[in-house]
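Structure, as structure tokens:
Removed: one protein chain of the complex. Kept in place: all other protein chains.
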């Protein structure tokens, strides 16, 4: 379980290191040598027709832009600075924005540039391990340009709807397309969060059953993963809020309604996230309390048994001494008493009963009737 | 107790899952197959007359809208997409709003649409278990349209007042009706919160009486339920605040006074909620402290008794050794002393008194007179 | 001590329940059957003269309003809906405001109504137990109307000053009168808070002297009472802030200076309150730390003593075995050695010294010289 | 150390009580009978000349005001209401402001009055104990009027610079003088805070060396003192911010630059304060962790030793029983075996080795090789 986690963190750390080294000129395009080579796919459509085509050179894009009201250029893989550079030229992208596309460790953000909006966000996968992939989106007046780190995304159902002319996409502009992409990403956070809810649920049941054998590493893992998710989602909320409130030229009023809905979804995700974070903190505290409770119970048991037997053992040790009663009448005359043994047993019984009474009054025998006057919590 | 809770959480989880799956087109109406079929009930009224009627088809609503200044259409059950769709058409409801009606897992919110306001909030029931039901309300210039998940609500006293022409409802517009509904819902939170207050009260009494036998699962449960309630109420506060402050065309100034009062009630609920949350945290901390205190008390007792008897037991063991005093004068000559046994007993008495003195000076005997110079907390 | 507290909470709870039941029509006047019947007292004054009169019927108020620039109507007791209703009619009070007067569980607040300001706040008494009474104040252009739950208030010195024509009240309008009332209430919070300061002071001294016998229930009580006070004062601060900043027609600029001073006092009260809250949290933490420290000290003592004697007791037990040395030369030949007993004593001395050396190196004997290399906190 | 603290708190408490009693008329001047009698000192200056004079009657001030562009009247001691009243008349000071001067328990604040600004702040002394003295400052267009509780302040170097005509004071207006006073006060906070930094430093070193003998009362003291300082500085920050941002007629733009610098210093003080507060919390937590760590270490040691010797002691006790082997072959025949004693020793060796192996596998012997599968934290 925790091995899985360590893999994730190492991956995160590795990705952090793909950054441009400090001291490099701003706007330098330095691609990660391990990144896959870009695959460019164009979907251009109007209400009447839809063209879908994989292209080799950025220069092939130009014709689409002129002919269709909306052109979606999706680039999977960031391994070729030259291709990115050409794309940047075609769409007049600022070098800083291009640099942010390549250095896939950005916070989610919305940046206004003349001619287009630049949006960065992250898609997460609720598979066996959390995988986060940066998605950079440029929204222009007649195009949407997206960059993904790798092939494979969660947009296939949406593409199918576009092909089938289902829903509003084909009748709407690039802003609605951008919204649909955002919405698909945001909705993918829900199953992930639900899985956390279920894990916390199970952990709670386990803790109630047996607090001391439940693995607290799991709660700690969940806390850390939620912390990471939070870092991804909070800035996205701010970005989206700007998109909804500010008058952005590329976004129409009708799409704004949809973006408001998307913002609403993010608010719900954040709600869930914060609730689960609090729940996991509560759970850890709860487990600690339960364990502390158990320690007390165990201690009490030990004290009662030890405290009863320690004096008894002393007594039996006493009469096990080898002082010679024959030498002097002072030397353990009890050993020669007629009722010596019963006397010793009786002595022990008296000690035991006295101690039991004391413990009972202290309430240490598990039962309730505790005299409160002598306890400090009063 | 905690089983009850688990039921609640599972229900919540189940309801979360009724969501549209990620990847679906926005605005898709996918009803929950287990949801009850809609029952539509119309109450239309003016100051002079009131008509109350259960209808089968949404199309039957139109005549009411023309004839009466206020028409309240209440739909219980969300199990038929077709009916909802028709209602949406009649009242010009945006598909996204309809989707929010069906996906009953929304945060409380107020959304402005042209022609009407859309308000989502939750009614809770203070019965044996917390039950939360989403209520979606559309407020137009001459209608109020409400959707509830199931039949059965807390509006019956209000309906009775409408029929009897008691209060201001009959003389007022749909905004006042909407306020009355909101107010009924909000006031239903109070008994629920009071029950938490009482449970916390009882728990505190119990903890003071006997901290180690009080069940901390209960405090944990209360904390979690309050966390859930909080998630429901905070967004409602924001929504209502918007309704009170912003110039909303469907709300008159006189009703705004009433909404301000309702907002005030929510503020009180939040006050109580936060107070109880803090109280339950304090209580948990208090119980832990008390238990920790008890551990200390028990430890001290164990230490005193063990530490006194351990040396004594050593001494009696010493004189229980079987070295043969006859072999050599060095071998335990005490055993043959005339006052050997009294000497041993005296030795033990001296050790006991020395230790008791030491403990007394340390303040470990429960009494106060502790010499502070040798203790670290100084 | 805690019994007192419980009384308070039960009272609070009882008062909460005096609320209008959920489902009642808004603005319904349902008086508490146990509430005392209203006593109405009028003080009307100008710079020249002052009239003070107890009246039976609300209708007797009218003449005063016309003749004097300022009329103060004080109502003690809220047990008669009819009287309140008549007063409401005379001063054009909104039904919702009247409802808030009767349901004495409001948050402090300021509400603007046409013709008057409505102010709710609470007076607390620093007697043996905290008593909180709601005070509702209506400030019009020529009257101040106050409602108190019971007879008896902290305004007597102020009334005396009015009669003696001391201070500015007689020369000023109703806004200055309202300020004076507020100021008297607010200043009554100080002695109460000071008593908390002193209790915390005493508790701290006690904890330093003897952490394990100090009653942590007291700290817990203080925390809860401060939490309650906080709920009363924070909203009052907001209300007063509004009164100071916003242009309220009934408040003149010169009175505004005084209200600013009153706001300043509230800020100081909040300061003290938050400081005491933090202090009490710190104190609880401090006590827990001290107790935890003591546990450690006790544990170390137990360990040292037990660990030294356990091997010794083993050795003496060993030579107390009854193997027959006569049967075989292998059976405990030591018992027959000439220096058998001194040998055994020497063995024990060696073990004791070795263990003492070990503990000394570990730093468990209380003295400092601890070799750090083998301890984990390094 | 803590006795010192208690003195401070009692002083604080005593000063709190010097307040006007609740119910007094606002603006009442009630001087503290123990306060020293006022000493009035006037420094009037222009760029050309400087006059410094101790005066007996407030009426002697008038000539200075007319002749010099800047007159600084400093009053040490607040023990004579009459003198204060006369000063109030001369400078047109509002009764509420005068009351705040006398009741030396104000929060730092800036209040605008027609004709002057009223500023309250506190000077602290980093001597053997924290001493806080309220300083009230009135800034007019040609005067600065300051009130201090007692003689003795930190302004002497500044006065010397004025006399020597060093720096900008002589060339500037009263606003620059007020700034210089503020700056001197604010800069006096730095050494105080540094002393806390050093104390925390030393405590940390001590805790690392020996957590269980470090006195946690000291950390607690520091926390409380920082809390008190914080209460003094935060409101001062707000007051100064207002002075810097708002267009105050008595403050020129060039002086505003200096006030901005002073504000900057306060921000640094707050920075340090909050950092030290967090550090002291961390330190307490760190000490508790270390102690908890030590408890664990001690427990483990005790367990290992006790658990090994307990079975051994049982075995030696077993063969110390006095059953008569002569009565029956079943009665402890081992005692008569030829290798009885070696057998018993061997049995003990086996038990010891088995337990050591068990502990080693559990990782309780201090060494690392712990088999993880059987531990719950996995």
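Chains: A, B, C and D, in written order; residue numbering restarts at 1 for each.
Note that in this section a contact is a pair of C-beta atoms (placed from the backbone, for glycine too) under 8 Å apart; a residue touches a chain by one contact, two chains touch by 3 or more.
Just so you know, these numbers come straight off a predicted model, no measurement behind them.
Within the whole complex, the absent chain has one touching residue among A:36, A:69 or A:340, and that is A:340. Per the touch definition above, the residue from A:39, A:106 or A:328 contacting the chain not shown is A:106. Listed residues A:216, A:251 or A:355: the one in touch with the omitted chain is A:216.
For the chain left out of this panel, the touching residue among A:267, A:299 or A:356 is A:299. For chain D, the list of residues touching the undisplayed chain reads 154, 156-158, 161, 166-168, 179-180, 183-184, 187-188, 190-191, 194, 197-198, 201, 205, 208, 257-258, 260-261, 264, 267-268, 271, 275, 278-279, 282, 285-286, 289-290, 292-293, 295-297, 299-300, 302-303, 306-307, 310-311, 313-314, 317-318, 320-324, 327-328, 330-332, 363-364, 366, 368, 370, 372, 374-378. Not every partner is drawn; the one left out touches chain A at residues 2, 6, 9-10, 13, 16-17, 19-20, 22-27, 94, 96, 100, 105-107, 109, 111, 113, 208-213, 216-217, 220, 223-224, 227-228, 231, 235, 284, 287-288, 290-295, 297-299, 301-302, 305-306, 309-310, 312-313, 316-317, 319-322, 325, 332, 334-342, 344, 366.
As a working rule, only the chains that are shown with their structure count from here on.
Because chain A and chain B share one sequence, their contact can be compared position by position; here under half of the interface residue numbers appear on both sides. Chain A and chain D carry the same sequence, and matching their CA atoms takes a turn of 145 degrees, rounded to a multiple of 5. Taking each chain's centre as the mean of its C-alpha atoms, the one that lies farthest from the centre of chain B is D. Spacing of chain C relative to chain D, judged by their CA centroids, is 23 angstrom.
Residue positions of chain A with contacts to 2 or more other chains are 320, 376-378.
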